[in-house]
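A single protein chain has been removed from this complex, and every other one stays in its place.
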Amino acid sequence: ASTCVKGDRKAPYTIGWANIYSVPTWMKQTEGTITAEVDELKKAGLVKDLMITDAQGNAQTQIQHIQSMIDANVDAIVVIAGSSNALDRVISDACDKGIAIVNFDSLVNTDKVTAKINTDSSEWGGEAAKWLVNQLGGKGKIIVMNGPAGISVSDDRRKGAQPVLDANKGIEIITETNTEYNVAPAQEAMTSLLFANQEIDGVLSLGGALSAGSVLAFDRQGREQVPITGENARQFLELWKEKGLKGWATMQPNWLGALSVYTAVQALEGKTVPAFIKVPLPVIDDSSIDSYLARADKFPADGYIYSDYDKALFDKLLAQ
Amino acid sequence: MTRVKAILRNPPLLTFLLVALVWLVAGLSLRGFGAYGHLRYLLEIAAVIGIAAAGQTLVVLMGGIDLSVGAVITVTAILLPLLSPAWDPTGLVGVALVLTIAIGIGLLNGAGATFLKVPPIIMTLAMATFLQGMLVLVAGGSAVTVQNPAVLLLGQSRPLGVPAGVVLWVLVSAGMLLLIHRMPIGARFLALGANPLAARLSGVSTTRNTLILYALSGFFAGLAGLLLLGMNRQGYVGIGDPYLLTSIAAVVLGGTSILGGRGTYAGTIPGAILLVTTTALITVVNASPGWRSIMFGTLILALLMISGREARR
Amino acid sequence: MTQASSSGLYGAIQRRRNRGLVGLYLVVGAFLLLYAVLFPGILTIGGFSKFTQNWFPLALVTMAQALLMLNGGITLAIGPLVSLGAVIAATTMGSAFGVPGGILAVIAAGLGIGAATGAIVALLRLPAIIVTLAGSFIITGVALILLPRPGGFVPGWLSTLLAGHTPVAFLLLLVILALWKIFLATPLGLAIYAAGDNPVGAFRSGVPIERVKIVSFALSGVLAALAGLFVAAQTGSGDPIIGAPFTLNSIAAAVLGGVGFLGGKGTMRGAVCGSLLLSVMINVMFFLGFPPVAQYVAQGLIIVGAVAVPARLALWRAAR
């Protein structure tokens, strides 16, 4: 059996979805995939209830919520961690109680979880850096745009890029920024950098909204666009097409949420699920961007265009 | 000599001088910082803070604080595309609708503060929470890319080379200075802020003025939201979040007392520019996030020591 | 407690301070009752321990904030100080310093930073709100330098001791409240009130108001840093930005508890009650099964109601 699962729980299950913050659009979309999956599972008689909490960005509150879920004796908890290790203890408490814990996107340190599901953030950074280096022919001045300081995802992506940058001595980092994963602050920061630096050859952006903000800044200041990396944010993909950018993007698929619920139920049903499910990073480049944009209307304007998913994909990933 | 002393005793003027000094030093030492385009851009983003801080200035002058500014900005930025009717080619109907909502939110804040006797900080915090909840419903909804021509004009056009947002800010500033210094209601706000009981016994109605005050605060936050939306072309949840603390910081940096009854919008204007300038300055310096944060805080503190000495209580 | 404090006068003064708080006590009591009905497990030692552990850090930071507000000040650096406390704990305890060294380092940092802030505010006569705003950036920076991403280590036995299945946190809170009572029974403690209420009058009565201000900032710093230490123990590690939400929550809890901005108005017990309300509210909403939207809306209404209902009742009673 899988970690945490003791086999004493019977379907239909109650699932707890301990969200760290439900307001951002990425989260909202993720929640959409979760509720859709739960509806499916309800039809199959496997799930009876979904409890959703929103810690409003406060890791302390998230601990409190997970504690309440333990108290309410849910069968499984699906969680995006508000801090990469703050939840360790409460999660291992839950695990001890035989609750299936599936952790995705922002991961915890502890291994006392049923499964962790994520793309590889380090690979994210590495692949992005590789693409940019190739675009620049191994030589040029770049700006690195990071997410907020002090957060592991942002740190992991940045760290993943470092070996690639180290290996290419021709690449010079002019400066780095740390902003929220939002358009306006990224645009503000990039504008100041544009004025301070006449020569910028590329932008290594490690987040979708950051890329959109950067492109907008170049555009508004009338500067020629440079090669830029990013994510599947609809706004960035649309700008990419509209401005004819040299671009590259990957994604953190929102269906990680659905996959997590699916995995939890599978584990409760007695299947052995892998402790770590690595979801490959899809790549969006000039060859595939059109196929993504064709589906753009189905996604919110400030949302993320994620790749298709189905049960077969989930089963394949679980069979790793 | 006495002229110099008068300037040094006039906090808004002193803050202006400080801004000029920072610009001068930064312009000379950092390539590109002093470029006309850059300074113009700084003014443009300062305009958003300045307009959001207009309402905040009034609220703080009257001894309150408005923690719903960020949420109101987000709400207007999100709602405008949804509420702009397609049949209106000017886009003004949507603008009017959204501003009415912003004023309505302000009025609710005011009503809570005067009728329910809830401290403004609690009332506006609760309102911000409430609005967040509403946003969870609306967000991720259909189109939030703005097509509204009025808002796009506001955010994108540059009549005579001056960004429209800066023009709007100049108008707001003129209105604010008029309101505070040349209109009866400004004097009433100040009196209520300094001594509510004495003001009330002098025939100044608390109820009426509190309602007007928070309605104004909602209005200015809404206006800032529209400008921000126009500048970004797209609203998203959380777009207003950074403006809560910055609006308060601009007010206090401008020499307005957080206890109420003393201050002026003339201080908030350079306060907003100062904040934006400091942020830009820190952005172009290459340092680790930790060191940047330290530099930012130290710079604010240093500028404060030069400009913001509070008179002995 | 000394013989003196159990005398008639002391008791009578204390009883009077409860009068204005009856409304709040009733509201908090009602929520606690509702919680116990929804989740009887709270009445077991384990349930009680977990619940109070989640409340404990908020209670501490609320005390830290209320202490300053009573003295006519305010701080926006609470959250960063909590983070710094957690970071220092998590970086020192695993090293040669050990746990005692770590605790000392946390206390020293809180004391030193608090006293320095207080000295700037009191001696240079700068407004507390903006000094602490600037301070919050500086402290965040230091925390990020010490620990750029979540990590570090707190010994398991300490975590188990403070945040295990025993109500140690609650007992600590009682001890801290008792210490506060004792402090308030010292001339210096009462001077915090007197100087907050009427600084000129207190100065003329021979109260060293500058020193009092510095002391209150220093004590507030210690409380906030200790909250950080507890958070580190509770989570088993440090996180350089985990404290951020505490700043606003501490102010909200204090105001909810009847502490005024102008100094000298309110009581510590009210503030602690306010923090309890904020904490128990989260659990109650969970057990009522509120979806996120309702959580936000209800939270707003509860906060307003908790102030408005007692206030209106008092007016109504006065009018009769």
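Here are some notes:
In order of appearance the chains are A, B and C, and numbering begins at 1 in each one.
One rule holds for everything that comes next: a residue touches a chain if its C-beta (ideal position, glycine included) is under 8 Å from a C-beta of that chain, and two chains touch if they have at least 3 such contacts.
As a working rule, contacts and distances are computed from a predicted model.
One subunit of the complex is not drawn; among "Phosphoribosylformylglycinamidine synthase subunit PurQ", "nitrogenase", "ABC transporter ATP-binding protein" or "Acyl-CoA dehydrogenase family protein", its UniProt record names it "ABC transporter ATP-binding protein". Shown chains touched by the hidden chain across the complete assembly: B, C. Touch with the chain that is not drawn comes from one residue among C:L21, C:A169, C:A194 or C:M281, which is C:A194. Here the missing chain is touched by one residue of C:L161, C:A185, C:A294 or C:A314, and it is C:A185.
Interface note for the absent chain: among B:V25, B:A96, B:L137 or B:M183, the touching residue is B:M183. Within the set B:L24, B:L137, B:A198 or B:V285, the residue that contacts the chain not displayed is B:A198.
Contacts to the hidden chain, counted on chain B, fall at residues 178, 182-184, 187-188, 190-191, 194-195, 197-205, 261-262. Counting the whole complex, the residues of chain C in touch with the unshown chain are 2-5, 7-10, 12-13, 15-16, 182, 185-187, 190-191, 193-194, 196-198, 200-208, 264-266, 319.
Please note the rule applied: only the chains that are shown with their structure count from here on.
The interface holding more C-beta pairs in contact, when B-C is weighed against A-B, is B-C. A separation of 34 Å divides the Cα centre of chain A from that of chain C.
Centre-to-centre, using mean CA coordinates, chain B is 30 Å away from chain C. In whole angstrom, the spacing between the mean C-alpha positions of chain A and chain B is 33. In chain B, the residues touching two or more other chains are 132, 136, 289-290, 292-293. Among the residues of chain C, those touching two or more other chains are numbered 143-144, 148, 292, 295-296. By the touch criterion stated above, chain C contacts chain B in their complex at residues 74, 120, 124-127, 129-131, 133-145, 148, 199-200, 248, 251-252, 255-256, 260-262, 292-297, 299-301, 303-304, 307-308, 311-312, 315.
Considering their complex, residues 19, 22, 51-54, 56-61, 63-65, 67-69, 71-72, 83-89, 109, 148-152, 155 of chain A touch chain C. Those residues of chain C that touch chain A in the shared complex are 39, 41-42, 47, 50-51, 54, 57-58, 143-144, 148-151, 159, 163, 231, 234-237, 239-242, 245-246, 249, 279, 282-283, 286-287, 289, 291-292, 295-296.
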